[in-house]
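As you look at this complex, bear in mind that one protein chain is not there, while each of the others sits in place.
Here is chain A:
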Amino acid sequence: MSLRDQLTEIKEKGLADIQQTSDLKALNEIRFHLLGKKGPITAALRGIKELNPEERPEVGSYANKIRDAISEAVSNHRETLENAALNAQLSAEKIDVTMPGKPVVQGQPHVIQQIIDQIVDLFLGMGYEVLSGPEVEEDKYNFEMMNLPKNHPARDMQDTFYISKEILMRTQTSPMQARALEKHDFSKGPLKMISPGIVYRRDTDDPTHSHQFHQVEGLFIDEHVTMADLKGTLITMAQNIFGDKFDIRLRPSYFPFTEPSVEVDVTCFNCMGKGCDVCKHTGWIEVLGAGMVHPNVLEMAGVDANKYGGFAFGVGPDRFAMLKYGVDDIRDFYLDDVRFLNQFSKRGN
(Lines give C-alpha, C1' and ligand atoms only; values in the text may rest on other atoms or scores of the structure.)
Protein backbone atom coordinates (compact mmCIF):
# COMPACT_ATOMS: atom_id res chain seq x y z
CA MET A 1 0.00 0.00 0.00
CA SER A 2 1.42 3.27 -0.98
CA LEU A 3 2.03 5.96 1.57
CA ARG A 4 -0.62 8.08 -0.04
CA ASP A 5 -3.15 5.27 0.23
CA GLN A 6 -2.21 4.76 3.86
CA LEU A 7 -2.86 8.44 4.50
CA THR A 8 -6.18 8.25 2.67
CA GLU A 9 -7.22 5.30 4.80
CA ILE A 10 -6.22 7.17 7.98
CA LYS A 11 -8.27 10.13 6.87
CA GLU A 12 -11.38 8.14 6.05
CA LYS A 13 -11.31 6.14 9.24
CA GLY A 14 -10.60 9.31 11.21
CA LEU A 15 -13.51 11.20 9.68
CA ALA A 16 -15.83 8.27 10.32
CA ASP A 17 -14.72 8.09 13.97
CA ILE A 18 -15.31 11.81 14.39
CA GLN A 19 -18.82 11.62 13.02
CA GLN A 20 -19.69 8.72 15.29
CA THR A 21 -18.56 10.43 18.45
CA SER A 22 -21.32 11.80 20.62
CA ASP A 23 -19.45 13.44 23.46
CA LEU A 24 -17.00 16.26 23.53
CA LYS A 25 -14.44 14.51 25.63
CA ALA A 26 -14.15 11.58 23.20
CA LEU A 27 -13.98 14.04 20.33
CA ASN A 28 -11.03 15.74 21.93
CA GLU A 29 -9.32 12.42 22.42
CA ILE A 30 -9.82 11.52 18.75
CA ARG A 31 -8.38 14.82 17.69
CA PHE A 32 -5.45 14.43 19.99
CA HIS A 33 -4.86 10.86 18.76
CA LEU A 34 -5.07 11.65 15.05
CA LEU A 35 -3.10 14.86 15.01
CA GLY A 36 -0.70 14.16 17.89
CA LYS A 37 2.99 13.28 17.68
CA LYS A 38 2.18 9.66 18.44
CA GLY A 39 -0.71 9.57 16.02
CA PRO A 40 -1.06 7.54 12.78
CA ILE A 41 -0.30 10.48 10.45
CA THR A 42 2.98 11.14 12.14
CA ALA A 43 3.71 7.41 12.11
CA ALA A 44 2.86 7.09 8.42
CA LEU A 45 5.03 10.04 7.51
CA ARG A 46 8.00 8.28 8.92
CA GLY A 47 7.95 6.27 5.65
CA ILE A 48 8.41 9.46 3.59
CA LYS A 49 12.16 8.96 3.65
CA GLU A 50 11.75 5.90 1.52
CA LEU A 51 10.10 7.89 -1.29
CA ASN A 52 11.75 9.58 -4.23
CA PRO A 53 12.81 13.07 -3.39
CA GLU A 54 10.52 14.27 -6.22
CA GLU A 55 7.49 12.58 -4.68
CA ARG A 56 8.09 13.85 -1.15
CA PRO A 57 6.68 17.37 -1.45
CA GLU A 58 3.45 16.17 -2.98
CA VAL A 59 2.86 13.56 -0.27
CA GLY A 60 3.85 16.11 2.42
CA SER A 61 1.28 18.55 1.12
CA TYR A 62 -1.32 15.78 0.93
CA ALA A 63 -0.65 14.97 4.59
CA ASN A 64 -1.17 18.60 5.55
CA LYS A 65 -4.49 18.67 3.71
CA ILE A 66 -5.58 15.64 5.65
CA ARG A 67 -4.61 17.29 8.93
CA ASP A 68 -6.65 20.34 7.96
CA ALA A 69 -9.61 18.22 6.94
CA ILE A 70 -9.54 16.39 10.25
CA SER A 71 -9.22 19.65 12.23
CA GLU A 72 -12.16 21.15 10.44
CA ALA A 73 -14.25 18.03 10.90
CA VAL A 74 -13.49 18.04 14.61
CA SER A 75 -14.39 21.69 14.99
CA ASN A 76 -17.61 21.28 13.01
CA HIS A 77 -18.63 18.27 14.97
CA ARG A 78 -17.78 20.02 18.22
CA GLU A 79 -20.16 22.85 17.35
CA THR A 80 -22.87 20.34 16.51
CA LEU A 81 -22.35 18.56 19.81
CA GLU A 82 -22.30 21.83 21.77
CA ASN A 83 -25.52 22.99 20.15
CA ALA A 84 -27.16 19.70 20.95
CA ALA A 85 -26.02 19.95 24.55
CA LEU A 86 -27.31 23.55 24.88
CA ASN A 87 -30.63 22.60 23.34
CA ALA A 88 -30.97 19.76 25.77
CA GLN A 89 -30.21 22.09 28.64
CA LEU A 90 -32.72 24.72 27.42
CA SER A 91 -35.44 22.20 27.02
CA ALA A 92 -34.73 20.89 30.52
CA GLU A 93 -34.94 24.46 31.87
CA LYS A 94 -38.41 25.14 30.51
CA ILE A 95 -40.76 26.86 33.03
CA ASP A 96 -44.46 27.74 33.21
CA VAL A 97 -44.32 31.43 32.38
CA THR A 98 -47.94 31.81 33.37
CA MET A 99 -47.10 31.33 37.05
CA PRO A 100 -47.15 34.64 38.99
CA GLY A 101 -44.14 36.90 39.33
CA LYS A 102 -42.66 37.56 42.74
CA PRO A 103 -44.53 40.37 44.46
CA VAL A 104 -42.66 43.63 44.92
CA VAL A 105 -43.37 46.32 47.43
CA GLN A 106 -44.92 49.53 46.16
CA GLY A 107 -47.13 52.09 47.87
CA GLN A 108 -49.57 54.45 46.18
CA PRO A 109 -50.36 58.09 46.62
CA HIS A 110 -53.84 58.67 48.05
CA VAL A 111 -56.38 59.21 45.29
CA ILE A 112 -57.17 62.69 46.60
CA GLN A 113 -53.47 63.52 46.63
CA GLN A 114 -53.31 62.40 43.00
CA ILE A 115 -56.10 64.81 42.06
CA ILE A 116 -54.46 67.63 44.03
CA ASP A 117 -51.09 66.98 42.38
CA GLN A 118 -52.73 67.01 38.98
CA ILE A 119 -54.33 70.38 39.67
CA VAL A 120 -51.13 71.76 41.19
CA ASP A 121 -49.04 70.63 38.23
CA LEU A 122 -51.45 72.15 35.74
CA PHE A 123 -51.40 75.52 37.45
CA LEU A 124 -47.65 75.46 38.00
CA GLY A 125 -47.42 75.09 34.25
CA MET A 126 -49.57 78.19 33.88
CA GLY A 127 -47.28 80.19 36.15
CA TYR A 128 -49.15 79.94 39.45
CA GLU A 129 -47.37 79.60 42.78
CA VAL A 130 -48.52 77.16 45.45
CA LEU A 131 -49.31 78.48 48.92
CA SER A 132 -50.37 76.68 52.04
CA GLY A 133 -52.12 78.19 54.98
CA PRO A 134 -53.18 77.38 58.51
CA GLU A 135 -55.97 74.90 59.15
CA VAL A 136 -56.74 76.65 62.42
CA GLU A 137 -57.73 80.06 61.14
CA GLU A 138 -58.89 83.41 62.44
CA ASP A 139 -62.52 84.35 61.96
CA LYS A 140 -61.12 87.50 60.40
CA TYR A 141 -59.53 85.69 57.47
CA ASN A 142 -62.01 82.86 57.13
CA PHE A 143 -65.06 85.12 57.13
CA GLU A 144 -64.66 88.84 57.69
CA MET A 145 -62.03 89.53 55.04
CA MET A 146 -63.97 87.27 52.71
CA ASN A 147 -66.80 89.80 52.89
CA LEU A 148 -68.72 87.75 55.45
CA PRO A 149 -69.15 90.03 58.43
CA LYS A 150 -70.55 88.60 61.65
CA ASN A 151 -74.31 88.06 61.31
CA HIS A 152 -74.03 87.66 57.55
CA PRO A 153 -76.79 85.25 56.50
CA ALA A 154 -74.37 83.32 54.27
CA ARG A 155 -72.59 82.14 57.40
CA ASP A 156 -75.50 79.74 57.74
CA MET A 157 -74.31 78.02 54.62
CA GLN A 158 -71.25 76.69 56.40
CA ASP A 159 -71.47 75.50 59.90
CA THR A 160 -68.22 76.04 61.61
CA PHE A 161 -66.11 74.29 64.24
CA TYR A 162 -65.06 77.08 66.57
CA ILE A 163 -62.15 76.83 68.98
CA SER A 164 -62.83 80.21 70.51
CA LYS A 165 -64.96 83.15 69.48
CA GLU A 166 -62.31 84.32 67.04
CA ILE A 167 -60.45 81.10 66.19
CA LEU A 168 -61.93 78.31 64.14
CA MET A 169 -61.19 75.36 61.90
CA ARG A 170 -61.15 76.91 58.46
CA THR A 171 -64.31 76.10 56.53
CA GLN A 172 -62.75 76.88 53.18
CA THR A 173 -59.37 77.58 51.62
CA SER A 174 -60.61 81.06 50.64
CA PRO A 175 -58.89 82.76 53.60
CA MET A 176 -55.73 82.17 51.60
CA GLN A 177 -57.06 84.75 49.16
CA ALA A 178 -56.97 87.40 51.86
CA ARG A 179 -53.62 86.24 53.18
CA ALA A 180 -52.07 86.24 49.71
CA LEU A 181 -53.58 89.61 48.78
CA GLU A 182 -52.25 91.21 51.96
CA LYS A 183 -48.72 90.07 51.25
CA HIS A 184 -48.44 90.42 47.50
CA ASP A 185 -46.40 93.20 45.91
CA PHE A 186 -48.16 93.94 42.64
CA SER A 187 -45.25 96.00 41.35
CA LYS A 188 -43.38 92.68 41.04
CA GLY A 189 -46.01 90.98 38.90
CA PRO A 190 -49.49 89.46 39.01
CA LEU A 191 -50.76 87.42 41.96
CA LYS A 192 -51.37 83.92 40.69
CA MET A 193 -51.71 81.28 43.34
CA ILE A 194 -53.35 78.03 44.17
CA SER A 195 -53.68 76.73 47.68
CA PRO A 196 -54.63 73.13 48.39
CA GLY A 197 -55.53 72.01 51.88
CA ILE A 198 -57.85 70.41 54.38
CA VAL A 199 -61.02 72.22 55.45
CA TYR A 200 -63.60 71.41 58.11
CA ARG A 201 -67.37 71.76 58.38
CA ARG A 202 -69.68 71.03 61.24
CA ASP A 203 -71.45 68.26 59.34
CA THR A 204 -72.54 64.77 60.26
CA ASP A 205 -70.56 62.28 58.19
CA ASP A 206 -72.68 60.48 55.61
CA PRO A 207 -72.14 59.32 52.01
CA THR A 208 -72.07 62.88 50.68
CA HIS A 209 -70.84 64.84 53.71
CA SER A 210 -67.63 64.71 55.63
CA HIS A 211 -66.62 66.94 58.52
CA GLN A 212 -63.15 67.00 56.92
CA PHE A 213 -62.44 67.33 53.22
CA HIS A 214 -60.13 69.08 50.79
CA GLN A 215 -60.23 72.23 48.74
CA VAL A 216 -57.94 73.88 46.24
CA GLU A 217 -58.28 77.62 46.10
CA GLY A 218 -57.21 79.49 42.99
CA LEU A 219 -56.63 83.22 42.65
CA PHE A 220 -55.44 85.39 39.76
CA ILE A 221 -55.25 89.15 40.26
CA ASP A 222 -53.69 91.62 37.88
CA GLU A 223 -54.50 94.82 36.04
CA HIS A 224 -56.65 93.15 33.44
CA VAL A 225 -58.11 89.72 34.17
CA THR A 226 -61.59 89.02 32.86
CA MET A 227 -64.43 86.66 33.52
CA ALA A 228 -63.78 85.23 30.05
CA ASP A 229 -60.29 84.38 31.33
CA LEU A 230 -61.91 82.59 34.27
CA LYS A 231 -64.06 80.59 31.87
CA GLY A 232 -61.04 79.65 29.73
CA THR A 233 -58.98 78.69 32.78
CA LEU A 234 -61.75 76.47 34.15
CA ILE A 235 -62.23 74.74 30.79
CA THR A 236 -58.50 74.03 30.73
CA MET A 237 -58.67 72.56 34.21
CA ALA A 238 -61.74 70.42 33.49
CA GLN A 239 -60.24 69.01 30.33
CA ASN A 240 -56.88 68.42 31.98
CA ILE A 241 -58.37 66.48 34.85
CA PHE A 242 -61.31 64.74 33.24
CA GLY A 243 -60.45 64.60 29.55
CA ASP A 244 -60.73 66.55 26.32
CA LYS A 245 -64.34 65.65 25.73
CA PHE A 246 -65.50 67.51 28.79
CA ASP A 247 -67.06 70.92 28.61
CA ILE A 248 -68.14 73.33 31.31
CA ARG A 249 -70.99 75.77 31.80
CA LEU A 250 -71.40 78.62 34.24
CA ARG A 251 -74.52 79.33 36.28
CA PRO A 252 -75.20 82.32 38.53
CA SER A 253 -74.58 81.68 42.18
CA TYR A 254 -73.69 83.55 45.30
CA PHE A 255 -70.48 83.75 47.28
CA PRO A 256 -69.93 86.86 49.35
CA PHE A 257 -66.31 87.11 48.21
CA THR A 258 -66.97 87.10 44.47
CA GLU A 259 -69.21 89.20 42.25
CA PRO A 260 -70.28 87.97 39.75
CA SER A 261 -70.34 84.53 41.33
CA VAL A 262 -70.86 81.36 39.36
CA GLU A 263 -71.41 77.71 39.96
CA VAL A 264 -69.51 75.63 37.43
CA ASP A 265 -70.96 72.47 35.92
CA VAL A 266 -69.00 69.93 33.92
CA THR A 267 -70.33 67.43 31.37
CA CYS A 268 -71.86 64.46 33.19
CA PHE A 269 -69.33 61.63 33.50
CA ASN A 270 -71.94 58.99 33.44
CA CYS A 271 -73.82 59.92 30.27
CA MET A 272 -71.40 62.39 28.64
CA GLY A 273 -74.16 64.96 28.44
CA LYS A 274 -77.06 62.87 27.23
CA GLY A 275 -78.86 63.00 30.56
CA CYS A 276 -79.15 60.29 33.20
CA ASP A 277 -80.13 59.74 36.83
CA VAL A 278 -76.70 60.82 38.10
CA CYS A 279 -77.04 64.30 36.59
CA LYS A 280 -80.81 64.49 37.22
CA HIS A 281 -81.23 64.38 33.45
CA THR A 282 -79.50 67.69 32.86
CA GLY A 283 -76.30 66.29 31.30
CA TRP A 284 -74.30 68.45 33.73
CA ILE A 285 -72.78 67.99 37.16
CA GLU A 286 -71.87 70.77 39.56
CA VAL A 287 -68.17 70.67 40.38
CA LEU A 288 -66.96 73.99 41.72
CA GLY A 289 -67.65 77.59 42.59
CA ALA A 290 -65.91 80.59 41.13
CA GLY A 291 -66.25 84.27 40.35
CA MET A 292 -64.63 87.65 39.98
CA VAL A 293 -63.05 88.70 43.27
CA HIS A 294 -65.36 91.11 45.10
CA PRO A 295 -63.95 94.65 45.29
CA ASN A 296 -64.61 94.60 49.05
CA VAL A 297 -62.22 91.66 49.41
CA LEU A 298 -59.52 93.52 47.50
CA GLU A 299 -60.07 96.71 49.46
CA MET A 300 -60.08 94.98 52.84
CA ALA A 301 -56.71 93.46 51.95
CA GLY A 302 -55.39 96.87 50.97
CA VAL A 303 -55.45 96.34 47.20
CA ASP A 304 -56.68 99.13 44.92
CA ALA A 305 -59.86 97.64 43.42
CA ASN A 306 -59.97 100.28 40.72
CA LYS A 307 -56.61 99.20 39.41
CA TYR A 308 -56.50 95.48 40.12
CA GLY A 309 -59.03 92.73 39.78
CA GLY A 310 -59.36 89.12 38.77
CA PHE A 311 -60.88 85.77 39.48
CA ALA A 312 -60.96 83.15 42.18
CA PHE A 313 -62.20 79.59 42.25
CA GLY A 314 -62.53 76.81 44.76
CA VAL A 315 -62.27 73.17 43.76
CA GLY A 316 -63.18 70.11 45.82
CA PRO A 317 -60.72 67.29 45.08
CA ASP A 318 -62.90 64.87 47.05
CA ARG A 319 -65.80 65.63 44.76
CA PHE A 320 -63.57 65.45 41.68
CA ALA A 321 -62.33 62.02 42.76
CA MET A 322 -65.86 60.81 43.46
CA LEU A 323 -67.00 61.91 40.03
CA LYS A 324 -63.94 60.78 38.12
CA TYR A 325 -63.91 57.29 39.60
CA GLY A 326 -67.55 56.82 40.55
CA VAL A 327 -66.85 56.59 44.30
CA ASP A 328 -70.25 56.92 45.94
CA ASP A 329 -69.28 57.44 49.59
CA ILE A 330 -66.98 60.30 50.60
CA ARG A 331 -66.13 58.49 53.86
CA ASP A 332 -64.20 55.90 51.84
CA PHE A 333 -61.46 58.50 51.40
CA TYR A 334 -60.82 58.70 55.15
CA LEU A 335 -61.13 55.07 56.23
CA ASP A 336 -57.85 54.16 54.55
CA ASP A 337 -58.87 50.66 53.59
CA VAL A 338 -55.74 49.49 51.77
CA ARG A 339 -57.85 47.53 49.29
CA PHE A 340 -59.55 50.81 48.34
CA LEU A 341 -56.38 52.91 48.25
CA ASN A 342 -54.18 50.49 46.33
CA GLN A 343 -56.57 50.42 43.40
CA PHE A 344 -55.47 53.88 42.35
CA SER A 345 -52.11 52.74 41.03
CA LYS A 346 -52.41 53.52 37.34
CA ARG A 347 -49.90 56.27 36.73
CA GLY A 348 -50.57 56.68 33.05
CA ASN A 349 -53.74 58.72 33.23
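Convention: a contact is a pair of C-beta atoms (placed from the backbone, for glycine too) under 8 Å apart; a residue touches a chain by one contact, two chains touch by 3 or more; residues count from 1.
Keep in mind that, in the parts below, contacts and distances are computed from a predicted model.
S.K.: Out of "Copper-binding protein MbnP-like domain-containing protein", "Cytochrome O ubiquinol oxidase", "Phenylalanine--tRNA ligase beta subunit" or "Xanthine dehydrogenase family protein subunit M", flag the one the UniProt entry gives for the chain missing from this complex.
M.R.: Missing chain, per its UniProt entry: "Phenylalanine--tRNA ligase beta subunit".
S.K.: Of A:K65, A:R202 or A:K274, which sits in contact with the chain we cannot see?
M.R.: Among A:K65, A:R202 or A:K274, only A:R202 touches the chain that is not shown.
S.K.: Touching the absent chain in the whole complex: find that residue among A:R179, A:H294 or A:K324.
M.R.: A:H294
S.K.: Tell me which stretches of chain A touch the chain missing from the display.
M.R.: Chain A touches the missing chain through residues 99-100, 102-110, 112-113, 117, 123-130, 134-136, 138, 151-154, 156-157, 161-164, 166-167, 169, 189-190, 192, 198, 200, 202-204, 211-212, 220, 222-229, 231-233, 235-236, 249-254, 259-263, 282, 292, 294-295, 309, 333-339, 341-342.
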